[in-house]
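As you look at this complex, bear in mind that one protein chain is not there, while each of the others sits in place.
Chain lettering (A, B and C) follows the sequence in which the chains are written, and residue indices restart at 1 in each chain.
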Amino acid sequence: MAKLLITGFEPFGGESINPAQEAVRKFEGRKIADIDIEVRYLPVVHGGCWTKLEGYIKEVKPDIVISVGQASGRLDISLERVAINVDDFRIPDNSNKQFIDEPIVKGGPVAYWSTLPIRNALNSLRASGVPASISNTAGTYVCNHLFYRLMDYIAQDNQNIRGGFIHIPFLPEQAAKFPGQQPSMGMETILKGLELIIKACAA
Amino acid sequence: MAKLLITGFEPFGGESINPAQEAVRKFEGRKIADIDIEVRYLPVVHGGCWTKLEGYIKEVKPDIVISVGQASGRLDISLERVAINVDDFRIPDNSNKQFIDEPIVKGGPVAYWSTLPIRNALNSLRASGVPASISNTAGTYVCNHLFYRLMDYIAQDNQNIRGGFIHIPFLPEQAAKFPGQQPSMGMETILKGLELIIKACAA
Amino acid sequence: MAKLLITGFEPFGGESINPAQEAVRKFEGRKIADIDIEVRYLPVVHGGCWTKLEGYIKEVKPDIVISVGQASGRLDISLERVAINVDDFRIPDNSNKQFIDEPIVKGGPVAYWSTLPIRNALNSLRASGVPASISNTAGTYVCNHLFYRLMDYIAQDNQNIRGGFIHIPFLPEQAAKFPGQQPSMGMETILKGLELIIKACAA
Partner (left out) sequence: MAKLLITGFEPFGGESINPAQEAVRKFEGRKIADIDIEVRYLPVVHGGCWTKLEGYIKEVKPDIVISVGQASGRLDISLERVAINVDDFRIPDNSNKQFIDEPIVKGGPVAYWSTLPIRNALNSLRASGVPASISNTAGTYVCNHLFYRLMDYIAQDNQNIRGGFIHIPFLPEQAAKFPGQQPSMGMETILKGLELIIKACAA
């Protein structure tokens, strides 16, 4: 019996919803493949997102942590492979702060690998007809920031926790506001994908 | 009480399914906003597609004809504005014939407008969060060929029929085979979109 | 000995230059393959662009008219196949006017074909390593408006003139302002392409 903490970010960048928050919400109170799921929501704020997540990890004591974020412009579910130690924000975060080329953790390693089973998850997603890729960059915004802090925390003295980050596309209702410009993925495909990822973690 | 004939193409281009066929199938036997719907399927064959459709029109005697086709690479539901009088096939059709820069109807007009209410449909789709655009080219393959033949037929002596063509993206299960390359749209979003288009025709 | 009138649009859409204007400028006073070239510049203004062009046609008395415009987002030189009878502006023109779904010429035909040798030009461009396509839509903005008016003028009583429209991508210096978003084409490739198109017209 394992415990999973799954998080979704709040809206940012002018959007009124965040598909990550909408999607993880649907897992509240659920159990999948013998994994108990706890759901939490995080602010798109440098620093603040990790303070919150650290608190939730201490509260929930999960075996697995999956953080989910929105990636506009992406076509598919992106299984992030690596978090890098840099904040380089194209737009300010929700607390109106912006960072250019600054380390997330001074003196920290350049990067951390995801410790989720991303290859198995990828195979499972594709076999089930869910568009998915292993991504080699989680960007340099708050998503990558949170991902790096999480993996740094795990690397310190919590190596029994497996963690990682998943990016998902816009929902159709978000893309509808950018005619002909933004790809999207329907909620049912996103949910099917996240469930397969959780099952891959259980295997 | 109006009657709608909606058609979907069979698979082509190496695909084992066609989202158009899969989607229109869901409307069999349905009535939407006082419109009786008849569904038919068409081969991706130059000439043959229209021969079939003409037969179905004579059988069904519809007030409205909507033909639906797959457009790989497109992000949204494309309400085609105009059919042009040229066959210029990038790949052979399902009968292995290919045409370069040949007129569809010799001596026919350069182009025909769709007579579906595409602007109203667009407004309705966007208001409902379905990604959609008015498209100014239906290509020069079998989809445009059918669209032109349909509008030419209507222009001759069936001007009481309204007709047009809708392109829809790949389904997620098709896009999953082209990692990171093909946008897609879930079936439920496609169905929601087609239903809104039908309702716009009824209004 | 033939005479060619080639036109380029002035800047619009927030740009300080227009690659079309910059490119055609390089042909001033030149003769290519026995074709004398006259260059003129046109405002990105509904109506006004054609009034100007009509005046230049009457002044220059060309055998061939090639109008060139900028198409942001396009990767290659687009040989436009067809002009359609609709103004549907996504942004206002340079006189701050915007039109939605209005005919360019009331009662005019739905569309006109380009009468430039676009297939021969395409073959020549590709053989010479210049990225190029035949495009089936010139959009519904001022470029298509001018193209339609030109072909309508020719269709009336000037059928000895051959005419058409070419879209070219952003220049690198324009794309540099939209990092990672806009493809571009260097001036020397654009000039090589336009020269090949002119030669195809001479053949």
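Some observations on this one:
Criterion: a contact is a pair of C-beta atoms (placed from the backbone, for glycine too) under 8 Å apart; a residue touches a chain by one contact, two chains touch by 3 or more.
Since we're looking at a predicted model, the values are computed, not measured.
Seen in the complete assembly, the chain not on display touches A, C. When you scan A:51, A:98 or A:137 for touch with the missing chain, the hit is A:137.
The chain not shown here is touched by just one of C:30, C:52 or C:126, and that residue is C:126.
Mapped onto chain C, the footprint of the missing chain covers residues 75-76, 125-126, 128-133, 171-173, 175-177, 179-186, 188-189. Interface residues of chain A with the unshown chain, by the touch rule above, are 81-82, 84, 86, 88, 100-101, 109-113, 119, 134, 136-137, 139-140.
Keep in mind that, in the parts below, only the chains that are shown with their structure count from here on.
Computed centre separation for the pair chain B/chain C is 31 angstrom, with centres defined by C-alpha atoms.
As a whole-number value, the distance joining the C-alpha centres of chain A and chain C reads 46 Å.
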